[in-house]
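With one protein chain held back, the other chains of the complex are shown just where they sit.
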Amino acid sequence: MNVTVTDLTNELLRSYAQVGGINHLDGKNLPSKCAVVAITVDLLRLVFPGFFDDKPLHSSELKVETTALMDSVLGRLEDEIYKSLEYAAPEGLAKKDLRPAAHQTSVDFLRQLPALREILQTDADAAYRGDPAALSKEEVIVAYPFMEAIAVQRLAHELYLKKVPLIPRIMTEWAHSRTGMDIHPGAMIGSRFFVDHCTGTVIGETCEIGDRVKLYQGVSLIARSLSGGQALRGHKRHPKLEDDVTVYAGATIMGGDTVVGARSTIGANVFLMQSVPPDSLVLFEDVKVKVMNKLEHRATKAGQI
Amino acid sequence: MNVTVTDLTNELLRSYAQVGGINHLDGKNLPSKCAVVAITVDLLRLVFPGFFDDKPLHSSELKVETTALMDSVLGRLEDEIYKSLEYAAPEGLAKKDLRPAAHQTSVDFLRQLPALREILQTDADAAYRGDPAALSKEEVIVAYPFMEAIAVQRLAHELYLKKVPLIPRIMTEWAHSRTGMDIHPGAMIGSRFFVDHCTGTVIGETCEIGDRVKLYQGVSLIARSLSGGQALRGHKRHPKLEDDVTVYAGATIMGGDTVVGARSTIGANVFLMQSVPPDSLVLFEDVKVKVMNKLEHRATKAGQI
Partner (left out) sequence: MNVTVTDLTNELLRSYAQVGGINHLDGKNLPSKCAVVAITVDLLRLVFPGFFDDKPLHSSELKVETTALMDSVLGRLEDEIYKSLEYAAPEGLAKKDLRPAAHQTSVDFLRQLPALREILQTDADAAYRGDPAALSKEEVIVAYPFMEAIAVQRLAHELYLKKVPLIPRIMTEWAHSRTGMDIHPGAMIGSRFFVDHCTGTVIGETCEIGDRVKLYQGVSLIARSLSGGQALRGHKRHPKLEDDVTVYAGATIMGGDTVVGARSTIGANVFLMQSVPPDSLVLFEDVKVKVMNKLEHRATKAGQI
C-alpha cells in the first residue's frame, strides 16, 4: 500500500474535526505555554538581575535594560492574561472589559516585584544558613533549584490570588519540570522558607506554611482522599505547618484539618494524618531494621529482596 | 609546563582511538538524541495541535501547516529509524531492505496518530476528573507534566511494538527528564490513565496496566530482583494492575507474578510483593507514629533525628 503524506494528513485532519483537544482553531485561544515560559524567565531576570542572563549587567546599562525588559514583559503578560480571561473569565466580567482587566492585572502584578524580591531574599538567606554545603547567598541564587522553584511559585501565587486562570499553573509546572518539586500556585508560604534537594517534594493547593519552615526532598503535603475528585474543588484539603517546623525526607503529611504545631520536627518517612501540638517530635515507632549475614541467610533460604 | 590546545587535543584523540564510546566516526551511526527529541516535539504538535506551538493555529492554515509538518516528520523519522535499524537490525532483515523497512515503519506509525489522539483524550479526561485542582481538560493538556509523559510513552510504545531499536527509549527518557516520571516504552497501559504529580513514579518494561488506573507520585512498579542483570532481558519482570486500581504515593509493587486485582486500592508507602484479589484494600499494618514533646525529649537524651 502506498500511503502518501496527503493521506496521512487527511486522516489526522478528520481526527482533529472529531476528537477535539485542539488549541483553538478559531474563537477563544488558550494562553501559549511557550509564551508563558518565556515571560516567566524574564520575570526571573527582573527579580534577580544578572543571575539569569548570559553576562552580568553593568550599572550604566541597568536603567535602560530594565525599562526595555519591563515594557516587553508588560505587553506580553497582558496578551496572555487576556487569552486566559477570554478562556475562563471571572464571573461578572463582560467581554469588552477583558482587555482593560488584563492590563490592570498585569500592572498590579508587576508593582509587586519589589516586595517579592524582599521575601525571596529571606528564602535565599534561609537556604544559605540551612545548608553547610552552601558557600554564599549568591551561590544559592545562581545554583540551587530551590530558588527557581520558590521564585516561580511566589510569582505565580500573586497571579493565582488575582484569579488569573491557567497561567499560574503553567508557570509552576514549568518550575516543577526543572526542579522536581511540585508546589501548587495556591499554596500560602511564609518567609525564610527552604527545601533542601527539592526532588519529589509535593505541596498541595490549600497548604498553609508558616515562617522559617524547612523541608527536605520527597516530602508530601497532600490531600487525604481524592476519591471526591472535582467535587472537592475549592475546599481546604491540605495541611497547615506553623512557624519553625522542620520536615525530614520522605515524610507525608495529609489532610485539610491536620495542623503541625510551631517548632515541631517530623522525622524522615513519617506518615502523619493527625494534628500535633507545638514543640512535637514525631518519629516512626519501632522501626527496626534486621541486619543479617548474607552468606548465612543464603544458606537458609533463597535470598529475595 | 606550557600545554597547548594542540597537546590537549592530541591526548584526547589518542583516548578516542583507544577507549571507544564514540558515535561513530565511520560506518554505523546511532540515531541522534537531538534529532529524536525534535521529532518527538513535532509529534506532540501533531497530536495536540496548537498546544505546543508559540501561537494558536487558525483553521485557515490548519491543512497547509499540518501537511508540511507531517512531511517533515515522516522524512526525519525515517532517517532516524534507518540509523537505528542499521545499528541493530531485526533478525532476517538484509542491509538493502533497511531503508524500505524504515520508510514503511514510519508510515505505519504515523497512521496511528488518530487512534493515539483518541486514547490520549481519555487520559486528559481522567486527569481532569481526578484532580480537584484542575480547571478544565485544556488546562490539563497545556500544563500537566503527566500529559507530556503519557503522550510520549504511548507514541514510543508503538515504535517499541514495531521493534524499532533505541529510539523509543530516547523518547521516554526525554519525557522522564522533563516530568520526573520514568515509564518504559514497553509498558502496556490501558485507557483513562492518570498519574498525579508524577515525580519519582517508575513503571517498568513489562508492566501491564488496565483501564481507569490512577497512580500518585513516587509509585514504583518494578522488578523483584535485578541480580540477574542481562539474563532477565525479555522476561516478564514487572507487576500487573487490573482495571480501576488506585495506588497512593510512595507505594512499591514488585515482581512479574504480582497481580493487583480489579478495583483494589494500595495505600501510601505500602511495599507489596504478593498478588491481591479484586476489591482489596492494602495498608501498612500497625504503622504507629510516636509523638513526643520535644523539650521533654531533649531533657532525657540528645535529640537525634
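In order of appearance the chains are A and B, and numbering begins at 1 in each one.
Heads up, the rule we're going with is that a residue touches a chain if its C-beta (ideal position, glycine included) is under 8 Å from a C-beta of that chain, and two chains touch if they have at least 3 such contacts.
All values reported here derive from a predicted model rather than from experimental measurement.
Engineer: If I consider the whole complex, including the chain that's not displayed, which of A:19, A:70 or A:161 touches that chain?
Structural biologist: Residue touching the chain left out of view: A:70.
Engineer: Quick one: say which of B:119, B:161, B:222 or B:292 touches the chain that got left out.
Structural biologist: Of the listed residues, the one touching the omitted chain is B:222.
Engineer: Using the definition of touch stated at the top, determine which of A:7, A:139 or A:208 touches the missing chain.
Structural biologist: Considering all chains, including the one not shown, the answer is A:139.
Engineer: Which residue, A:3, A:46, A:88 or A:161, contacts the hidden chain when the whole complex is considered?
Structural biologist: In the complete complex, the chain left out is touched by residue A:46.
Engineer: Spell out the interface residues on chain B facing the chain that's missing from view.
Structural biologist: Residues of chain B in touch with the missing chain: 3, 5-6, 8-9, 11-16, 19-26, 29-35, 87-88, 165-166, 169-170, 173, 176-177, 180-182, 184, 186, 199-200, 202, 204-205, 218, 220, 222-223, 226, 228-235, 237, 248, 250, 252, 254, 263-265, 267-272, 276-277, 279-286, 304-305.
Engineer: Extract the touching residues of chain A with respect to the undisplayed chain.
Structural biologist: Residues 46, 48-59, 62-63, 66-67, 70-71, 74, 107, 110-111, 113-114, 117-118, 120-121, 124, 128-139, 141-145, 178-180, 196-200, 217-218, 224-225, 227, 249-250, 268-269, 284, 287-295, 297, 303, 305 of chain A touch the chain that is not shown.
To be clear about the criterion, only the chains that are shown with their structure count from here on.
Engineer: Could you please state the distance in Å, as a whole number, between where the Cα atoms of chain A are centred and where those of chain B are centred?
Structural biologist: Measuring from centre to centre gives 22 Å for this pair.
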